[in-house]
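Shown here: the complex without one of its protein chains, the others still in place.
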Amino acid sequence: MCETMNKSRTVCKIISNELLTDQIFEMILECPEIVNEAKPGQFVNLYCRHLGRLLPRPISVCELNKDKGHLHLIYAIMGNGTKEFSTYNAGETIDVMGPLGNGYNTDTVSDIHLIVGGGVGTPPMVELCKQLKGRKIIVVGFRDNPYLVNRLKEYGEVYVTTDDGSAGFKGNVVEFLEKKSLKGSIYACGPTPMLIGVQAYADKYNLDASLSLEERMGCGFGACVGCVTKIASNNDAGFIYKKVCKDGPVFNAKEVLFSCN
Amino acid sequence: MCETMNKSRTVCKIISNELLTDQIFEMILECPEIVNEAKPGQFVNLYCRHLGRLLPRPISVCELNKDKGHLHLIYAIMGNGTKEFSTYNAGETIDVMGPLGNGYNTDTVSDIHLIVGGGVGTPPMVELCKQLKGRKIIVVGFRDNPYLVNRLKEYGEVYVTTDDGSAGFKGNVVEFLEKKSLKGSIYACGPTPMLIGVQAYADKYNLDASLSLEERMGCGFGACVGCVTKIASNNDAGFIYKKVCKDGPVFNAKEVLFSCN
Amino acid sequence: MQLNVNIAGIEFKNPIMTASGTFGSGRDFTSYVDLNKLGCVVVKGVANKAWPGNPPPRIVETYGGMINAVGLQNPGIDAFCKEDIPFLKQYDTKIAVNIAGKSIEDYVEVAQRLVSEDIDLLELNISCPNVKEGGVAFGVNPSMAEKITKAVKKVANQPLIVKLSPNVTDITEIARAAENGGADALSLINTLIGTKIDIHRQKFILSTKQGGLSGPAVKPVAVRMVYQVANAVKLPVIGMGGIMTGEDVIEFMMAGASAVAVGTANLLNPAATMNILNEVKAFLSDKSIDNINDIVGIVA
Partner (left out) sequence: MQLNVNIAGIEFKNPIMTASGTFGSGRDFTSYVDLNKLGCVVVKGVANKAWPGNPPPRIVETYGGMINAVGLQNPGIDAFCKEDIPFLKQYDTKIAVNIAGKSIEDYVEVAQRLVSEDIDLLELNISCPNVKEGGVAFGVNPSMAEKITKAVKKVANQPLIVKLSPNVTDITEIARAAENGGADALSLINTLIGTKIDIHRQKFILSTKQGGLSGPAVKPVAVRMVYQVANAVKLPVIGMGGIMTGEDVIEFMMAGASAVAVGTANLLNPAATMNILNEVKAFLSDKSIDNINDIVGIVA
């Protein structure tokens, strides 16, 4: 538990902040303490300078460069906060807190690791692939423009899907898993509809699956009980709310109850 | 009237922003349009970047460099907004609106112009002295550290007063006027207690006096009716409220009713 | 793209109005704003006689907002009719006159005086927190609100908007009272009562101790109240409170506002209404929404 609790808000230097592809940026931060501690699947809080925007923006650890003490983050412009981040320049600073949450278990022994990323759920897969031992099959889906594909290729076979068929398989990642009937221990991160599909797939073929969830956050470190998700339980209601920021963001697929379940 | 009404908020480049003396900064902005139009005694609105701080900070025109299109402003750190300004660097930008208000009448023919500045009421006196024709006696008062004295010396005899006697005459500017029984057309800017003293002095010796007033502003261009001051009137109440930002900030001393009058 | 909206039988070319007291009668804005492009100009509150307003300081900044205690300084209805109506009639926009008063008789007198003037709407300000002697009392008490609405409606020649106070336990109660009194439309919110202390001088900053809070800080409260009121009455609702962008306009309209008013934003940037109008248009065209009326109250 204490891996989420060590660092308060700190000021970090921006090493670079570059456009990767349409609306997608990579920001590299100098923060050796965070890098030393962080695990794949954990995230950091980024804070805006616009002091009308008080709440943290949670962004997953994408890659850790322990030698340089560099933290790589990849983010999509989704609203005003991420738009603001995209205007930051190298040499400037940003307020960061982390690492936060519980990441993926990277000690699992499995014949095949099935890495499944969708959209901005893809970035955390880079550090995960780096740390996982064994054979990795990597399936990443995008609406249109794929990114990170070459970086992922260093760690295993990579399959790309796009909604519009402009690159790789036309369709979504779950359709691709079915089509190729891929089996293995699943590690997934992406939009909720994708995670629901992955959960069903894992259930159908009785595969282990770890899902990284998203929810709106007030604090990111467990204090506000804002970021909850339904987790199956034996109580009367059949569920309890657990905190995505602190109990997750990675949960066992077996225990997650999506609201349409 | 239309001199106050031409320019909306514009983004200006900061040429320099340097500490002059304890808590006092000079900011030079590149804004040829404003410089071309501005008159001594007018002011500009500066806007903070901290978007929790929405209202303008009115700052007087200190000096106009028409050749370069440079506007010189001198400001004291008085609160969070001016503290924020003091952190800005050359090359960055700031939102500015102006010139605003009605400045001093610089066409007055008078044997002697008596220029009286107190504290951060001193900066507007630089451009005023530059533009006024005729003999100028300049009296400037400070709590302790004087500034701008050398720049003012280019335009006339300069007398300095300090509250603590650390430089020049020990006492305030009005005491100095009395002591030297200085006479002439008065142009004054400074804290309210000083202006009240100047008003009384002008009245006693029947001198013309223009006073530049300060009030908290919501807009700076006449829309909110927030920045009013009591002006003598023949109505039942004996006064009407006029807008400092638009009807002033410079008023004839004869018509100003300070609240302790 | 259809932007025009209809409030109580008056057709605005677009839903962007100015909030009373933040735009004067438009004179200070002519270099920044083409008044012809506004849906409606709502003028600063005007009373039967000239009012001096409160002593300064009248304005103080707060986090994401401001507090004002102007206290309805105004030249009185006669001066207003003589100077401001002819000025505004030069422009192709609608005119709403915001009425201030200290007693029912005061309000009625102003409405009466406007019977034969060429203006489009009346807005009854029963919610100004900055005048001790009245106004606000009408806005927080349902039976008073109904009574004053009735009295003004009886003499009024133009459709009557009643402007509601947010400083109440249940705004729908006051909204229904105004509806029962015969209001043709409702506008909300006026300012929230707030204050700020100068901790160095150990005193209130405003001469009146407290004043009215406006600006983006209050928007969540305003949108909530617009939603509540739009779902409680049949009257068209004019939404305001913290509008800074075109997206804010869309939010108010989706909550149930048929038109909106821009207030504090005018003070921070005199060209605000024009920027906001452009942003509204851009949003609609981006989402392929042909008629802005289609989004009114779409969120339920």
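We call the chains A, B and C, going by the order they appear; numbering starts again at 1 in every chain.
Just so we're on the same page, a contact is a pair of C-beta atoms (placed from the backbone, for glycine too) under 8 Å apart; a residue touches a chain by one contact, two chains touch by 3 or more.
Nothing here was measured: the structure is a model prediction, and the numbers come from that model.
Trainee: Write down which of C:Asn167, C:Asn190 or C:Asn269 is the residue touching the left-out chain.
Mentor: Considering all chains, including the one not shown, the answer is C:Asn167.
Trainee: Going by the touch rule given at the top, which residues of chain A touch the chain that is not shown?
Mentor: For chain A, the residues touching the absent chain are 2, 5-6, 8-9, 47, 51-56, 215-219, 221-230, 237, 239-241, 246, 259.
Trainee: Contacts of chain C with the missing chain: which residues?
Mentor: On the side of chain C, residues 62-65, 67, 140, 167-169, 192-197, 199, 202-204, 209-210, 213, 216-221, 223-224, 227, 242, 244, 247, 250-251, 254-255, 283, 295, 298-299 touch the unshown chain.
By our rule, only the chains that are shown with their structure count from here on.
Trainee: Kindly indicate the chain pair that has more C-beta pairs in contact than all others.
Mentor: Answer by contact count: the chains B-C.
Trainee: So what's the Cα centroid distance for chain A and chain B, whole Å?
Mentor: Going by mean C-alpha positions, chain A sits 56 Å from chain B.
Trainee: Starting from the mean Cα coordinates of chain A and chain C, work out the distance between those two points in Å.
Mentor: It comes to 46 Å between the two C-alpha centres.
Trainee: How big is the gap, in whole Å, between where the Cα atoms of chain B centre and where those of chain C centre?
Mentor: Chain B and chain C have C-alpha centres separated by 35 Å.
Trainee: Quick check: what residues of chain C touch more than one other chain, meaning two or more?
Mentor: 63-64, 216
Trainee: Which positions in chain B are in touch with at least two other chains?
Mentor: 51-52
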